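Left out: one protein chain. Kept in place: all the others.
Chains: A and B, in written order; residue numbering restarts at 1 for each.
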Amino acid sequence: MKRANPWLTALLAACSLTVLIPLYFTVITALKKPAELAGAGFDLPDDPQWANFAEAWQVTNYPQAALNSALITVGAVILTLLTNSLVAYAIARNLHRRLFKGLYFYFVSALFVPFPIIMLPVIKQTSLLGLDNQLGLILLYVVYGLAFNIFLYVGYIKSIPRALEEAARVDGAGTWTVFWRVIFPLLAPMNATVGILTFLWAWNDFLLPLVVLSSPSARTLPLVQYVFQSQFSTDYTTAFASYLMALAPALLVYLFAQRWVISGVLRGAVK
Amino acid sequence: MKRIALLLAGALLLTACAAAQPRDTRVTLEFFQFKPEAVETFDKIIKDFEAAHPRVDVVQNHSPTAESAIRARLVKDDIPDVIALNGNSVFGELASAGVFYDFARAPIAADVSPSIQRILDDLGTHRPGERNGLPFASNGNGVIYNKDLFARHGLSPPTRWSEVVAAARRLGAAGVTPFYATLADAWTTLPAFNALAGNVPAPGFFARRTAGKTTFAAEYPQVAAKLRELFGYGQRDRFSRTYEDGNQAFAQGKAAMYLQGSFALPAIATYEPDFEIGTFALPATENPADTRLVSGVDVALTLPREPEHPEESMAFLAYLLRPEVMTAYAREQRAVPPVENPPSDDPALAGLMPYFAAGRLTGYADHHIPLTIPLDQLLQQFLIDGDQAALLRDLDREWDKVAARRS
Partner (left out) sequence: MRTYYWMVIPALALFLIFHTVPVLQGFYYSLTDSPGYGSYDFVGLKNYASLFADDRILDAYLFTFKFAVVATVATNALALAIALGLNARIHFRTALRGVFFIPNVLAILIIGYVFNYLFANSLPAIAQAAGIEALSTNILADPDLAWLGIVAVAVWQAAAFNIIIYLAGLQTISDDVREAATIDGAGSWRQFVSIVFPLIAPFFTINMVLSLKNFLQVFDHIVALTNGGPGTATTSVSLLIYSGGLEGGEYAYQTANAIIYFLVIVAVSVFQMRVLQRREMSA
C-alpha cells in the first residue's frame, strides 16, 4: 500500500472551498445588519442578527411552505417507490414480449420530452381534475419519474436471479406476493437510490410548482423565495436568512445521511 | 409494508385537507392584485370591507409575475373573483380575448373620468362598446427629483430638453450623479422611453406604422438618441443595479433625478428619504407648451366574464370604487385618483398635477407595441452597445414579423 498523498489532499481541499465559500457567505450574510453589507462581504458579522430569521420566517410564512415542501416530497418519494418499482418489475420480467419491451421504450423515451411542450396542457388538466394543489404535484412527480426510474429499476431487476421467485412460486405464492415478499425487499438498495433522487428533485423543483399550484397557501419553499424576491427588495439580510432556511432542511438531512446518500447514488450509477 | 401504506395514506389525507377549504354559507372572494408594495394598503381596505360585510371573506393574492400568473389561471379556467391589474397591453389583450366582465351598463362605473376610462378602453375590449375594466388609480410618468439637491445647485425643474441636458451637466460637473439608472431591470428603460416616445414623434405614429406608412427608423431616431443621452448621465454601475437598488439609492440622496413614474414613490418612501421629493414631466422638445405628461391607468379593476359570486364580487368592487376609498388608496400609494380634476395634496406629485388639471396627458407608447416584442430588452441592449441603427432596425423587423405571424 502506498501512503496517502498530502499534496493531492491539499489541492482537493482547496477545490472544496469553492463549494464551502458560497455557503459560508450565505450564513454570514443572513446574520448581518444591512449596514454591514458594504464591500466584498466575507467578514464575519459583528453582532449576529438572529432577528433576520424571525423576520424571514414571518414574511414568507415559512412553516407553511416547509410543510408543503415536506408533504409533497415525502408523498412523492413513498408513492414513487411503491409504484415505479412494481411497474418496472412487470416490465423487467416480460422484456422478451414485444408489448412490454415497447412499454419500456415508451416510458424511457419521455426523458427526452422537454417540459415546455406539455406545460400548458398539464396546467389545464391538473386544474380541470382539481389537482392544481399539493396532491396533484405528488402525482406528477410519480408519473414523470417513471421515465428515469424504470430505466434504473429494470436494469437492477434483470440482475436478480429468477430462481428466488421460482422458489416462492413453488410454495404457492402469486405474482403480487412474489413481488412484495421477495422482490421488493431485494430492491432495497435501488429503492434508496430512487428515493434519494426523487427527494432531491421534488424538494428542489421550481418550474412545476410554479405553473401547477394555484393557491398561495400551497406554495413550496423554492417557490416562496421566488415570490418574495420582489418583496425582499433590497433587504438582502432578510432575503439571505430566508434562503438559508429554505436550504437548511435538505442540507441537514444530507449531513446526517451523507454516507447513505452517496452510496445510494453510487449504486444507481454502477447498476 | 402496512406501515408504509399507512404513512402514505396519512400524507395524502393531510395534503387533501391542506388543499380543500371547508365550505359553509360564507363566501370567500379571491382578490388578485399585482402590486407587492400595495399589499398592506389593500389589507386595510379589505379589513374595512369585511367589517361591513360579515358574510364575505376577501383573500388577497399577489404575485411578482402577475401577468403570467393571471394567464396561467386563465388557462386553468380558474379566474380570481376580483382582479386588479396594471392598465397595459396585457390587460388590453386579455380584455379583447373576452375573459373580463362587461361593465358598459353597470352603475358603478359612473364616477370615473371619461378620458381616463377611454385610455383603458383603448387598450382593447372584447366587442366594440364594451367596458372590460374600471380605472382605480392613475399614475404620472415623468422624472422624480431631489428638491434639496436641485436647490443646492441652483436648479429648477427644466421645461425644455436643452435645460434637462444643462442641468445634468451642471450636476455632473459638481460631482453629483444626475440620474440614478437601474438598467439591470430591463423594464426600467420604459418610463423614459415612454416620455420621449409620447412627445417626440408626431401623434398617430402607431396607426401609421400599422398601416405601413412609416417606420421606427424614420420617426424614432431622436427618441433613441435622447434616451441614450439621458442614461449616459447615469452612475457608473448603472447596468448592474436593479429597480429596488434604485429606489433605495435615490432615497439615500445618491442622485438628483430618477427616471420613474409616480408608482415608484411609495417604494422610495419606505427608505425614509430625509429630503423633499418633487416630480416634473420630462420635456422632450424645446417648446414647453408641447410637453404632455405620460399617464396611464396604474390599477384597473375587473371581474371574470361570468363571476362565480356576482353579488359579493360587485359589492367589493363598488366598495373599492367609492371616492373615499380611491382617495385613501391614492394617498397611501402616491397615485392619482382617476376622477375629473383629481384631488391631490401630495407635495411629491404637485409638479404633475397641472397636467392632469389641463388634460395635457398622453398614453404609454409601449402599450401599442405587441408584448411579444421584447421592447425593454431591446432598449437595454441598445443602452449597453449604443447601436442606434440596430435598435431601430430590430424594432421594425420585430414589428413586421409579429404582424406577419398574426395576419
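Points worth noting:
Simple rule for what comes next: contacts are C-beta pairs under 8 Å (C-beta built on N, C-alpha and C of every residue); 3 or more make two chains touch, one makes a residue touch a chain.
Since the model is a prediction, treat every value here as computed from it, not as a measurement.
Across A:Trp57, A:Phe184 or A:Tyr254, the residue that sits in touch with the chain not pictured is A:Tyr254.
Among the residues A:Leu31, A:Ala56, A:Leu71 or A:Ile91, only A:Ile91 touches the chain that is left out of the figure. Take chain A: the residues that touch the chain left off the picture are 1-6, 8-9, 11-13, 15-16, 18-20, 22-23, 25-26, 29, 37, 39-42, 83-84, 86-87, 89-91, 93-94, 100, 103, 107, 110-122, 124-125, 139-140, 142-144, 146, 174-176, 179, 200, 203-204, 206-207, 221-222, 225-226, 229, 236, 239-240, 243, 246-247, 250-251, 253-254, 258-259, 261-262, 265-267, 269-270.
In the full complex, chain B contacts the hidden chain through residues 65, 67-68, 71-72, 74-75, 77, 90, 93, 97-99, 183-184, 186, 236-237, 239-240, 371-372, 374, 377-378, 380-381, 384-385, 397-398, 401, 404-406.
In this text, only the chains that are shown with their structure count from here on.
Residues 1, 4-5, 7-8, 11-12, 14-16, 18-19, 36, 39, 61, 63-64, 72-73, 75-78, 244-245, 247-248, 267, 270 of chain B touch chain A in their complex. Of all residues in chain A, those touching chain B in their complex are 67-68, 71-72, 74-75, 78-79, 82, 120, 123-124, 126-128, 132-135, 138, 180, 184, 211, 214-218, 226-231, 233-234.
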